[in-house]
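Omission of a single protein chain aside, the complex is shown with its protein chains in their original locations.
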Amino acid sequence: MTSTGRPPTEEMSSEQSNDLLSASSQMGRRRRRGTIVKFGLLAALMVAIAALVTLIITVLNSSFGLVAVDTNQRPSDLVASLGYPAGTELGDLGKDDLVTLLEGNISTNLGRRFEREQRFFDNRLVFEDPYVLNDLCMSGEPPPACSLSARSQSDVVALVVERVVEPTVVGTWSFLSSTFNRDEIEAVAAEKYPEAVLEYRSWLSWNFVTSPQSPEPALAGIRTALLGSLWVVLVTLLFSFPIGVGAAIYLEEYARENRLNAILQTNINNLAGVPSIVYGMLGLAIFVRTLEVITSGSFLGSGNEATANGRTIISAGLTLGLLILPIIIINAQEAIRAVPGSLRQAGMALGSTKWQTVRSHVLPNALSGILTGTILAVARALGETAPLVVVGASTFITTDPTGPFSKFTVLPIQIYQWTSRPQDEFRNIAAAAIVVLLVLLLTLNAAAVLLRNRYSRRAA
Amino acid sequence: MTSEARPAVLTLRKRKRPGEAVIKALLFVAAALSILTTVGIVFELGNEALLFFRSQEASLAEFLSSTHWQPAILDFGIWPLVLATMTTSVTAMIVALPVGLATAIYLSEYATPRIRGIIKPILEILAGIPTVVYGYFALTFMTPLLRSFLGVGVVEIFNTASAGIVVGILIIPLVSSMSEDALHAVPMSLREASYGLGATKLETSLRVVLPAALSGITAAFVVSISRAIGETMVVAIAAGAGPKNFTFGEDSLFGYILNPFVAGETMTGHIVRISGGDLSYNSIDYNSIFAIGLALFVITLSLNILSRRFVARFREVYE
Partner (left out) sequence: MTTVGATDLSEGMSLDLNLPVGTKAEADSGPAAMETLYLNVFYGGFRAIKDADLSFADKQITALIGPSGCGKSTLLRTLNRMNDLVPGARVEGEVRFQGQNIFDSAVDPVELRRRVGMVFQKPNPFPKSIYQNVAWGARINGFKENLDDLVEHSLVQAALWDEVKDKLDESGYSLSGGQQQRLCIARAIAVKPEIILMDEPTSALDPVATLRIEELIQDLKVNYTIIIVTHNMQQAARASDHTVFINMDSNRAGYVVESGATGTLFTKPVRQETEDYITGRFG
């Protein structure tokens, strides 16, 4: 910085001009390195995206595809045995013909059991002795048939398929190989399963959604699990929403800055990081065991005392409620914090009490934020598996849940059970169940996003 | 006008508002319930674990020292489970750290708003997929993939590597979103100062922004490890269906003990498998899973607290 007599700018430019070439080549190297790293970063990002895409393809790939179905009796033979022309399907037959098929192929004892569950005809009995059924209906515990009307034609078709045709899937192929290697598959199937029929099957179907659980993958459905999930989430929501929002209101609007409230806040943050399985163990110890009298429903006198235990919907719902409570609280706190303080002041300055201000101004303005957070928390609860395994979801249950004190299974548990089975077909129905679960969750997330967008538009 | 409408007697005397007090009390109870949850966790886990350690069949010394977990012959050493947990978690971090951090840097420093608008929802979806689905993915995609690359003789059907990689994928969103928050918290002026010195974008990102966000990124990291350790369904489905008991000296260190391609049951996986069966209360098995649960709770809680320390540190600097 000593004066040289020349203008400093000139000196600098002359010095730089000497190095300009080398400087630019160095600059180029630095630039190139930057570009390379940028693409490296992008590649890492692509790994994440590829993982998601692969996961979805894997699931869809197993949800559809060719199956080789072996039957005990072919439907075509059955139809022919009744004298109908070839090409007639079981579903086209009348109820009389279908019952005739049942009569010829199942034992009388089994037939009686079906008839006690639900009669085949309103005006006559097929398997059961009228006097016996009459006596049963007079007894203390009348079978369902006494009060139900007769089975529909489609019910009987389902029975014939299940008990007479007895289809078993002996081989399955994924969607991609079914599409691209059909010839090869046909050859393999013809060799390995000469009796079986190769057909294209969508494991995901309306039937799949509405059928109850079954040990036979081709007949199994997720109705029981779906209803179980809805019941559990309902209990979860009823428990955690009011408490979570209440806690958030307390922490944001009422709590003074003291030690107790700092502990409350830290505790909630810590709870959000506790592994979900630990909540399952808490639920097992508290709701299932300690509060068994309540959670089994036996305090209401309902259910069978001997078999009642606390592994019920209400235990599961409360466990998941505790699990998502910190999430709901933290989200609701954020939503409440976003309400401008000027509204609170305006309310207070009019001589309103704290609660009047909170109820009339803070909550309405935080509501969509609170709901968005709650929806996301509920989505989390809907997908939870581990805590419910620990709480004791039933592994095999075919009856629909009827209330909070029912035994239950849920969709993720069903997926877990099926995934753990060694047979390929169970993988297929696990995949189909995953599709249903993901569609449910995507719907919930989309609802949350819509709500959030509406909210931010209004706030703007 | 208003003066006529006013009540004749004006008083400022404090009105009784029992409703307000009741509401405040109710709200406090709602907030305090979370304390009860923590107390419940600590009490129940502690109580059952105590029963376990006090029983004739087990002891704390054995629990912390033995490398065999075989309830059938009353061996209760947690190390096989911890080792499997560490294997899956380390594998997960090897996947999640570079991918998650690179994603965060890209999103924070390079991505245009439009690309962010595409990537963020994808990451959110990735984060929202239930873990049981990832378990399915590990067993039906990742395991066959590893086996086809490395050979079916090398990779067992149940193996900790496959589970670990998939756990890694599932915590990528966690690593990236927390790291991105940390990068965002670095003030613009720091970047400008770096550009002002003639640094390229890369040099600015890696040498200025990244070090400045280090404590936040460390926090993201520690939380992710905690999450990986507590993750359950993926390891329950894909990692193994029995503890990987080992004996130092007898078993090959790299061929078996530390080999991620053999099956191994993690702490969480073991709890799920044992409680999924018909477990009777007051059995040593029942008590033993609570001892494992307590260990799990203590480990994850410590990591979470540690992480919050790091977050507090970067907040202190920049906010």
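A and B are the chain letters, set down in written order, and residue numbers restart from 1 in every chain.
Basically, a residue touches a chain if its C-beta (ideal position, glycine included) is under 8 Å from a C-beta of that chain, and two chains touch if they have at least 3 such contacts.
Note that the structure is a prediction, hence the values are computed from the model and not measured.
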### Message
Using the document's definition of touch, tell me which of A:T224, A:S315, A:Q333 or A:N365 contacts the absent chain.
### Response
A:N365
## Note on the structure
For chain B, residues touching the missing partner are 1-3, 5-6, 10-15, 17
### Task
Determine and list the chain A residues touching the chain excluded from the picture.
256-257, 340, 342-353, 356, 360-361, 364-365, 458
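In this text, only the chains that are shown with their structure count from here on.
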### Query
If you average the Cα atoms of chain A and of chain B to get two centres, how far apart are those centres in Å?
22
### Task
Sort out for me which residues of chain B touch chain A in the complex.
17, 19-20, 23-24, 26-35, 37-38, 40-41, 44-45, 48, 98-100, 102-103, 105-107, 110, 119, 121-126, 128-137, 139-141, 169, 172-173, 176, 200-203, 206, 223, 226-227, 229-233, 236-237, 268, 271-272, 275-276, 281, 289-290, 293, 296-297, 300-301, 304-305, 308
### Message
So in the complex, the part of chain A that touches chain B is made up of which residues?
### Response
30-31, 33-34, 37-38, 40-45, 47-49, 51-52, 54-55, 58-59, 62, 242-244, 246-247, 249-251, 254-255, 263-264, 267-271, 273-282, 284-286, 289, 322, 325-326, 329, 353-355, 376, 379-380, 382-386, 389-390, 392, 395, 412, 415-416, 419-420, 427, 430-431, 434, 437-438, 441-442, 445, 449
